[in-house]
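Of the protein chains in this complex, all but one are displayed in their positions.
Here is subunit A:
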Amino acid sequence: MTDEIDASGALEAAGLGKKYRRGWALTDAAFRLPAGRICALVGPNGSGKSTLLSLAAGLLAPTTGTLRVFGRSAADPGIRERIAFVAQDKPLYPRFSVADTLRLGRELNPSWDQRAAERVVAEADVPLSARVGSLSGGQRTCVALALALGKRADLLLLDEPMADQDPLRRHRMMGVLMAEAAERGTGVVISTHVVAELDGVCDYLLLMGGGRIRLAGEADALQSAHRLVTGPSATGGGTPDALARHTVVETRTTGRQLTALIRPDGTPDGDGWIVTEPSLEDVLLGYLRAPDAPPLFTAEARTTFTEVEA
């Protein structure tokens, strides 16, 4: 393969798997994330989100399959300067001051942008003279984000960056990230298990469960591929005939009423059925409640290569 195949996307995986001593954390992942997207990586705890991010950051080697970052192997040292990773445990030197930490970033990164990094710290109200060890968890996250943004990477991989932030700082940090994306077209992957947190922010989505990718693609396409239908439940239980030709993700029955999240094949109809378009949160919750629902990938999210070179 030739160099710089950005057309292949920011991330692209085929047959990707990772096995730890306790078992498989990720199995047979095949997906594509185009460059410049704001991607939510959603899933319950232990679903493989952190493993996937660590593989993309080149910190873990895959057990099976391939993960390409901007068209090159994630293990390629040349790709490291194009990605920035903020891990959940934010490894920083506790005895360094914030200013020293940014200085370290400057010394280690040829493309360092001091102003961008200082802007994040200022926006988060973290004093430059404070020692990292004396900061709160949320403030430390902001310093880690400052390092990531100062690096001027093309893809930011953020593992639950907002988990320990108060609402105001969360809003500000998200604003900083979106401004970076607007200015430089930087792609962002944000893992979270709080779905509502990314409402209006993400335009791309990866839903994981049990070490597998369950949904992948543009957020609005995934949303509009689904319908919420409400109608009479079938006598004796089971799926009513009116829904038989559609892909049923999840059904819930309350008395004689049945609510179903479906992927319609044609227009859903039937006597007394009410059809609405679900919110993105409705879709995600439906899949989270139904771990065995069939996966869905949009055309954008399908891998363009199949060979496995692990």
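Here is the rule we go by: contacts are C-beta pairs under 8 Å (C-beta built on N, C-alpha and C of every residue); 3 or more make two chains touch, one makes a residue touch a chain; residues count from 1.
The rule we apply is simple: contacts and distances are computed from a predicted model.
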| item | value |
| --- | --- |
| Protein name (UniProt record) of the chain left out of view, among "Electron transfer flavoprotein subunit alpha/FixB family protein", "Protein translocase subunit SecD", "GntR family transcriptional regulator" or "NADH-quinone oxidoreductase subunit K" | "GntR family transcriptional regulator" |
| Sole contact to the chain not displayed, among A:42, A:83, A:148 or A:174 | A:174 |
| Touch with the omitted chain, as defined above, among A:148, A:228, A:249 or A:262 | A:228 |
| Among A:16, A:57 or A:202, residue touching the chain not depicted | A:202 |
| Subunit A residues touching the omitted chain (full complex) | 38, 171-172, 174-179, 181-183, 199-203, 228, 230, 259, 274, 276-277, 279 |
